[in-house]
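A single protein chain has been removed from this complex, and every other one stays in its place.
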Amino acid sequence: MDLYEHQAKAIFQQYGIPIPRGLVVRDESSLQAAFDAIGQESFGVLKAQVLTGGRGKAGGIKVVDSLPQALELLPNILGMRIKEFPVDSLLVEERLHIKNEYFMGLTIDPEASLPVLLLSPRGGMDIEEVAKDYPSALGKYVIHPSRGLPSFAVMDLARGLGFPHRLWGALIDIAGKLYKAFCQEEATLAELNPLAETTGDSLIAVDSRLSVDDNALFRHPELNELKKGFKEMSLKDKGLDYIDLRTGEVGLLCVGAGMTMLTMDLVAQAGAKARCFLDVSHGISAEGLSTALELLASEPGIKCVLVNMFGGLSRMDEIATFMLQAIEAMGGRFPKPILIRLQGTNAEIGRRMMMEAGYVVSTELEELMDNFKELLKGTK
Amino acid sequence: MDLYEHQAKAIFQQYGIPIPRGLVVRDESSLQAAFDAIGQESFGVLKAQVLTGGRGKAGGIKVVDSLPQALELLPNILGMRIKEFPVDSLLVEERLHIKNEYFMGLTIDPEASLPVLLLSPRGGMDIEEVAKDYPSALGKYVIHPSRGLPSFAVMDLARGLGFPHRLWGALIDIAGKLYKAFCQEEATLAELNPLAETTGDSLIAVDSRLSVDDNALFRHPELNELKKGFKEMSLKDKGLDYIDLRTGEVGLLCVGAGMTMLTMDLVAQAGAKARCFLDVSHGISAEGLSTALELLASEPGIKCVLVNMFGGLSRMDEIATFMLQAIEAMGGRFPKPILIRLQGTNAEIGRRMMMEAGYVVSTELEELMDNFKELLKGTK
Amino acid sequence: MSILVDKNTRLVVLGMTGRQGSFHTRLMREEGTNIVAGVVPGKGGQQFEGIPIYDTILQAKLAQDANACVFFVPASAATQGILDAIDAGIEVVSAITDGIPMHDMLLIQEKLKGSRTRVIGPNTSGLITPRQAKLGIMPSMAYKPGPVGVMARSGSLSYEVCYELSKAGLGQSTVVGIGGDRIVGTTFAELVPLFEADAETRAIVMVGEIGGVDEERAALTIKEHCSKPVVAIIAGSSAPPGKAMGHAGAIITQGKGTFESKREALQAAGVKVVRYPREVVQALREAF
Partner (left out) sequence: MSILVDKNTRLVVLGMTGRQGSFHTRLMREEGTNIVAGVVPGKGGQQFEGIPIYDTILQAKLAQDANACVFFVPASAATQGILDAIDAGIEVVSAITDGIPMHDMLLIQEKLKGSRTRVIGPNTSGLITPRQAKLGIMPSMAYKPGPVGVMARSGSLSYEVCYELSKAGLGQSTVVGIGGDRIVGTTFAELVPLFEADAETRAIVMVGEIGGVDEERAALTIKEHCSKPVVAIIAGSSAPPGKAMGHAGAIITQGKGTFESKREALQAAGVKVVRYPREVVQALREAF
């Protein structure tokens, strides 16, 4: 689960990582409180809260001098969409006098399957390009959890990357706290970028990201609480992996991520485009299938639906039962063209049930895709 | 600190290791209580409590059938000396029907400097010979503390050593508990020998040894309490390492174990024999030196005293001051022939002080030993 | 021959009496698997369809000389169970369980070093040597014995691929699902030498997908250590650029993880890379 900037910062602050003063604002009424919290002197920066990058370039960050100016700009930002993500909240923060922008991050090194600390003296928006074009400007240290993150490792990185000596202590301190947060919150990603040096020679996390492990939420009640704000997470609670591609016209309902991707590839091969994935592999239930089908039925962008399942753990007779129950509750007929393929455990029973209810059902993948191509022809 | 059998057993019992029923007895009056605790049926075994091996062969273990028989034998055992160790307590235990005697021990492997589990199906009194003559009858597993003692390691040892399958589970269980005790009590040695199989197919620790780390006693109040029973430990509290060799006639007072051993070798080379070591290296104090000198003065077996010190951390002016103070308190004159050599930090001042008080003081080791040889000639 | 599991496998089923556990215990048995014990804490001493149940893995191992485990327990219990299996010296652990926290896997990974255990998964469909041993949830109808070693990240996609292979008369030596999580006990790269050493395996199929760098790592191993033909199917070629994993994620993968990156790395190792299951059959026919 990816947290919003303001959520990440609130957590990092608990670990003693310095962050700017600020407040979350969802409408005009709380802007005054943000202004009071920050003070006239360093007011203010308005930052759209969205779970995507490139927000600055898209106009999602504005610097203002006064409360009236902030009130004027607020509706523009709150109304905008950044890469199809609607903005419904802002973080209002103090302005800082930034001398240098650095990068510090923790994630899992996929080669070593171990945590890795990343550090760069050239942080900010273009860090990915820096890392690609100037690999020597990026330092890495792979962490063995039983040994922890030793101070000398951070010091070596700082020295090797040419960080000024006066900052080594602060870098060690913040890296230690970030690693502690990474472990205790069971994060998959923890990032401070830019980690800025201000005029006072101190470091502060101007922007932050934190992604936590969905699988570990059950032992983090306070993170679990945050989940409510994310549609994909509430679907996950019903056993559904949902990915909204935000373009395309075909809705996919499958079991398993690999099968979902294959189906998407086959849809593309046939000349169409998938709109969203729904992977029901994490526990089949009446409620889960019903939620999935309702979502596919109601989302206006979806013109037709492909159901492609090859069941192992999931029994196809159960799937058919749950789907028919759900469709019954929706009024007896699925409101959009729907093509179904069921294969694997108890598939024959499932197919018979769906066919008897009047749906087009395939056994083989080729058959499903042939039917899909026919459907496409008909709609064009 | 080596604990008595009954102390070791009391601790092992807290970790769930099976031990025989029994009671410590220091005189006739508590024998009745021991009889009651054990019961007529399996009464009883009398075991002298001494910190040395070979107690069985020396007659320190007696099997009795009745309380009167125990009462009759008690004074004999309580009065005896085993390898110069006086017996002042007994452990009275139930008799067991033993089918097989095994060996299980934990200590530090000196090659790896890591804990090692030792296991043998041929336990009992001759285990050291078994280990030497039949090395294949002894299994070892070196333990990495961060990984602990895995069950499969014990199982592999048990299988490889030909333990009957029915005992594997019990061996794993007891080894796990013994390792837990080893770690939590900060032991240097934990041993169950024999670990006996009784008629009921279960295992029980018929004899046990436990040595704990003197250096760790400060964080184990209950072990620290036991310390009082050991003369050498109470001396240690005053900064004195004391080793009583129980034969010989020369008392040694040195700084550092190596120097003590060298002095002992030189005494032997000169044709005499050291009676005891006193190493004052662990913190020189007025009280420590005074205790040391009193012990050397009062122990009747000691005919003369050699003081040989080459000080680094220990300052020889301090040593001289403390020694003179102590001798003053003993009546102004050390009651036995005493030869002194002081070298190292501030040695010149120390030598002058001792010489002015009328003692024979050397600078060089050869000089000390020449004086010693002269002394020997005079006494012979 | 085969890798990891065969008819000498002595399997313990964790969570045997649960809904999934009991259902799949029957199916695994039907495949010929030698299931010697179940483990259900609190039910030690009972039986399930003639199979003895124990309270702990160690008891099952001691009593039945088991050498493999399959997990049908929830994530909250699986971590401790896997640690117990490592402690007991179980050789192959098939961790079907989905949802094991990543930081638990870091712990498990460290414990695996110096152990004798190989963990397959978690979040895997398991592994199968057709008609000999099945330690998983895959639909048996998709599998036949034969000369193709299959390793897959996605269970569902591997069913489809194996089903196509079987229909075309290309049976499988062993099929291993490595699992879909970020940290898995056994990677593609670690399976390559096992298939290479297995006399019955004549070709290898890798069922991969976009994301992660496991296919790229395997490419290096294949290049250096594998003489057998390898065909890779990579799903997700039509996926739009992934949702950002943060800069740290992007930096550390440095452009790896895409279909193109995987195809290039694999082709450089002499691997035929395809997109759809039918093409796997075709590529294999050309390779044989």
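For reference, chains read A, B and C in written order, and residue numbers begin at 1 within each chain.
Criterion: contacts are C-beta pairs under 8 Å (C-beta built on N, C-alpha and C of every residue); 3 or more make two chains touch, one makes a residue touch a chain.
Note that the structure is a prediction, hence the values are computed from the model and not measured.
Asker: Counting contacts across the entire complex, name the shown chains the missing chain touches.
Answerer: The undisplayed chain, in the complete complex, is in contact with A, B.
Asker: So which of B:Phe310, B:Phe334 or B:Tyr359 would be touching the chain we can't see?
Answerer: Touching the chain that is not displayed is residue B:Phe310.
Asker: With the full complex in mind, choose from B:Gln7, B:Ser281 or B:Asn371 the residue touching the hidden chain.
Answerer: From the options B:Gln7, B:Ser281 or B:Asn371, the contact with the absent chain belongs to B:Ser281.
Asker: Considering the whole complex, which of B:Leu240, B:Met264, B:Ala292 or B:Leu375 touches the chain not shown?
Answerer: Spelled out, the listed residue whose C-beta touches the missing chain is B:Met264.
Asker: Which one touches the absent chain: B:Gly105, B:Pro121 or B:Gly288?
Answerer: B:Gly105
Asker: Just one of B:Val64, B:Leu90 or B:Leu118 touches the chain that is missing; which is it?
Answerer: B:Leu118
Asker: Which residue among B:Leu245, B:Ile349 or B:Leu376 touches the omitted chain?
Answerer: B:Leu245
Asker: By the contact definition given up top, give the residues of chain B that touch the hidden chain.
Answerer: So the residues of chain B touching the missing chain come out as 2, 52-53, 103, 105-111, 113-116, 118, 127-128, 131-132, 138, 140, 144-146, 183, 186, 188-191, 193, 209, 211, 213, 215-216, 218-219, 243, 245, 247, 254-259, 261-262, 264-269, 274, 281-282, 309-313, 343-345, 347, 365-366.
Asker: Could you please point out the chain A residues that touch the chain left off the display?
Answerer: Residues in contact with the chain left out: 144, 147-148, 150-153, 155-156, 165, 168-169, 172.
We take it that only the chains that are shown with their structure count from here on.
Asker: If each chain is a dot and touching chains are joined, what shape do you get: line, ring, star, complete or other?
Answerer: Basically the chains just string along in a line.
Asker: Which chain has the mean of its C-alpha atoms lying nearest to the mean of all protein C-alpha atoms shown?
Answerer: Checking distances from each chain centre to the full centroid gives C.
Asker: Which chain lies the greatest distance away from chain C when centres are computed from Cα atoms alone?
Answerer: B
Asker: Just the chain pair, please, that has the highest number of C-beta contacts.
Answerer: A-C
Asker: If you average the CA atoms of chain B and of chain C, how many Å lie between those two points?
Answerer: The answer is 55 Å.
Asker: Any idea how many Å lie between the Cα centroids of chain A and chain B?
Answerer: 64
Asker: If you average the Cα atoms of chain A and of chain C to get two centres, how far apart are those centres in Å?
Answerer: So the centre of chain A lies 27 Å away from the centre of chain C.
Asker: For chain A, what residues touch not just one other chain but two or more?
Answerer: Residues 146 of chain A touch two or more partner chains.
Asker: Could you pull out the residues of chain C that touch at least 2 other chains?
Answerer: There are none in chain C.
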